[in-house]
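Report on the following structure.
Of the protein chains in this complex, all but one are displayed in their positions.
The letters A and B name the chains in turn, as written, and every chain counts its residues from 1.
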Amino acid sequence: MSDRIFGAVGLFLALGYAWAALIIEESFLSDAVGPKAFPLIIAAVLGLASLAIFLKPDAAPEWPSLPRLLEVALAVLAMILYAILLPEAGFILATAVAASYLTWRLGSAPIGSVLIGCLTSVGIYAVFHLVLGLSLAKGPFGF
Amino acid sequence: MDTLSSLADGFVIALTWQNLLLALLGCFLGTIMGALPGLGPSNGVAILIPLAFTLGLGATPSLILLTSVYYGAMYGGRISSILLNIPGDEPAMMTCLDGYPMAQQGRAGEALSLSGVASFVGAFIATWGLILLAPQLVKIALLFGPAEYFALFTLAFATLGGVASTNQAKTAFAAALGIGLATVGVDTQTGVPRFTFGEVHLYDGIDFLVAIVGLFALSEVFLFLEHRHGNAEANASKVSVGRLMPSFALLKYCTPTMLRTSLLGFVAGVLPGAGASLGSFVSYTFEKKLVDKEGTFGKGDPRGVAAPEAGNNAAAGGALVPMLALGVPGSGTTAVLLAVLLALNITPGPLLFTQQPDVVWGLIAALFIANFMLLAMNIPMIGLFTRVLLVPPRILMPIVAMVSFVGIYGISGSSFDLLVMVGFGVLGWVLRKLDVPLVPIILGTLLGNAMENNLRRAITISNGDWAVLVGSPLSIGLWSLAIIGFVLPIIFGRVLKARMRHMKKDEESSTID
Partner (left out) sequence: MTFKTTRLLLAAAFLGASAFGATAADFKPENPECIAPANPGGGWDFTCRQVGKTLQDLKLLDKTMQVVNLAGGGGGVAFAEVVNKRDDDNDLIVAASSATATRLAQGAYPGNTMDQVRWVASVGADYGVIAVAADSPINTLPELLDEIKNNPTSISVAGGSAVGGWDHLKVLIAANAYGIEDVRKVKYIAFDGGGEAVTQLLAGSVQAFTGDISEAKGFVDSGDIKVIAVLAPERLPGEFADFPTAKEQGIDAIGANWRGFYAPGKMSDEAYNAWVSKVSDLYSSDEWKAIMAANGLAPLDLQGEEFEQFVANSVQQIQNISKEIGIIK
């Protein structure tokens, strides 16, 4: 069943991709092939592959139970928040919080998680910023 | 003999205490950067340029430092591939396929040391190739026009059929998805934005580093979260490191593989625009095609570890040929090195070998030194690397996730890239559950643009005549190899397998009778 849904989604993806390729606004200066042809070929391959998956599905994988799925979804949410807040909150703070959260959810005790999160954050900061000299996000406190 | 005396001069230049220390530093930092997901050889070299400048180094010492970083990163990429199933950089992607299964079978130490030796062999052969053949090899690069490049990339995709999944439709889906992702961004041939939905962040396209880190590293974190209450913790504690050194018999067993793939990887590296990733990729697929009779590749076959590592390190050396002799970067990293050369008042090009022999030979000597140093450094450190496996995953995984974020953010400074990376993480998780191979996606994002651009260049140059794609003996050869070697076997292989199954059934039924 999973593969049937996957194949169907893939087919829609191929159609959407082909449609997006068709509405590419061509400039006056075009080469002999143009910007649409290659994406259309790829859309065809994508569509055919999806169709094959739809028609000859493999056995379905074992999907996680709802609470586990929620766990993954929350981790995704945490990462999205991290990505957005990183430039605002600064590297060390944002990373410590995000690392603590993930450590906690992966089964460490809460206090230990905070400790590990902070160490992770400072450690990465030391390696990447102080040793390698990469510029990381500066927050209100300058780190 | 002229060559050998020049090389000896090169060693005289390179063998000073300062240069040896720089090589050591470069090898060490390079290995670390190669192993960290998100930081690959090209970023590694770029990041350390200021260090070379700040130290006020001259041309040769700077090059020694930076090429040590380059070779070091090529070595380092394999470490996280084998231990964590997360490629440290894009050429190390293929090492995951057999390296991680080996680690799971308790042979992590062996996989690491074997791949270290393979890296050494690849780099060693490539460096000799660079010395002996550079001027002649340039002519190979000049045989490749746009039509030939298109045929070459098609060949690379044709070999995908043999790689990971048993379901060819899923492999094709993954490859098309990767190429499709590569088409996002401003079209370099006509300058029109494609599939960007007006989002300015997408104009430069999707960085394949973002894709690779998301697909491999973050999806690993998600998988782990999903199974936390399952058996993962129990499994993890059972992992043993195994012996640290490969047995002599194993090395001997893998030697033909290493030699073959070193040559193949070297040639792939010499072609500008193909680079180390293609080198390790074709090394793996061709070797699998050639020696994998029992179907053990992908299940922890040591030759599947040796092949891509020898291939990608040989390609790294090969990529220096067009950079030094033509001034054309064969890969992302050599593009950065090229910029460094220019900044150091060295103009690479056909005359570099005659005009500035001290720089060239000093550099080549440095490559030898770095290579020996890396071997000497990597083998004893394997025990240290494998300690990573002893860190409980609940601590290791968040670190992996955070390092991935930092690697990407430190390079591009863009929150948007981080969001795209999380998206790739989710995608990677779903696709892994559905048994869709991830390698073709990366290959697609890496080569998709070059493939399309060369197709369009070829057709434009020929004024719209598609026959140009099969217009030279070389391109006909590449197409034939792709079709006869890889596409037909898939089709006939299925028919053959079905017939075999049939016969087997007949046999079984006859024995029952």
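Basically, a residue touches a chain if its C-beta (ideal position, glycine included) is under 8 Å from a C-beta of that chain, and two chains touch if they have at least 3 such contacts.
Keep in mind that this is a model prediction, so the values were computed, not measured.
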Options B:58, B:350 or B:383, residue touching the unrepresented chain: B:350
Selected from B:329, B:398 or B:428 as touching the chain missing from the view: B:329
Selected residue (touches chain absent from view) among B:85, B:189 or B:313: B:189
Interface residues of subunit B (partner: the chain not displayed): 42-43, 45-47, 49-50, 53-54, 141-146, 186-191, 198, 200-201, 203-204, 207, 272-273, 322, 326-329, 332, 335-336, 338-339, 342-345, 347-352, 355, 411-414, 416, 450, 453, 457, 460-461, 463
Residues belonging to subunit A that touch the chain removed from view: 27-29, 31, 135
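In this text, only the chains that are shown with their structure count from here on.
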Computed distance of Cα centres, subunit B from subunit A, in Å: 22
Sites on subunit A touched by subunit B in the complex: 2-3, 6, 10, 17, 20-21, 24-27, 29-35, 38-39, 42-43, 45-46, 48-50, 52-53, 56, 58, 61, 63-64, 68-69, 71-72, 75-76, 79-80, 82-84, 86-87, 91, 95, 98-99, 102-103, 105-108, 116-117, 120-121, 124, 128, 132-137
Contacting residues of subunit B [partner subunit A, same complex]: 29, 33, 47-48, 50-51, 167, 169-170, 172-173, 175-177, 179-180, 183, 187, 189-192, 194-195, 218, 221-222, 224-226, 228-229, 233, 393-395, 397-399, 401-403, 405-407, 409-411, 413, 415, 418-419, 421-422, 425-426, 429, 433-435, 452, 455-456, 459-460, 462-464
